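In this view, the complex is presented without one of its protein chains, the others remaining in place.
== subunit A ==
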Amino acid sequence: MATVELRFSALPEHVRTARLVAAAVARRAGVDEAVLDEVRLAVGEACTRAVGLHQSGGISAPVQVSLIEEEKQFSIEVGDEAPHSVPGDKGSGAGGDADMDSEEDDMGLAVISGLVDDVEVTAGQNGGLIRMTWPTTPSIAVLP
């Protein structure tokens, strides 16, 4: 399993918690101190997007965040359970609000792709996943 997993109700007030946990685990995993701000921002954007998708879709399931420590890299996966329309489908919902939502959605993704070099966005009928990866430098254990 992931090093740390987090599931939270799709509410804006919990996004900050996800940011703090992600940054703490990233730091421990050896992500460069200078990059932690980016990790915090990127995970916040991904969670904000997931919360928005759950709320607008009336989905009661929690948002899932997996923090994965691997050799020489650290990954964060943020998963939502909103059914994403596949290309060719006309988007669900109606009216101007849907446009507005998708604009904000795009802004979040724009920030993520501007910040993170290694990012993968997948989406299907059962939900979407954003996977972001950063390199780590192995920490030199300082023993007392």
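By definition in this document, contacts are C-beta pairs under 8 Å (C-beta built on N, C-alpha and C of every residue); 3 or more make two chains touch, one makes a residue touch a chain; residues count from 1.
Following the convention adopted for this analysis, contacts and distances are computed from a predicted model.
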Candidate names "Anti-sigma factor antagonist", "Nitrile hydratase", "cytochrome-c oxidase" or "Peptide/nickel transport system substrate-binding protein"; UniProt protein name, chain not shown: "Anti-sigma factor antagonist"
Subunit A residues touching the omitted chain (full complex): 12-13, 15-16, 19, 37, 40-41, 44-45, 48, 51-52, 104, 107-108, 110-111, 114-115
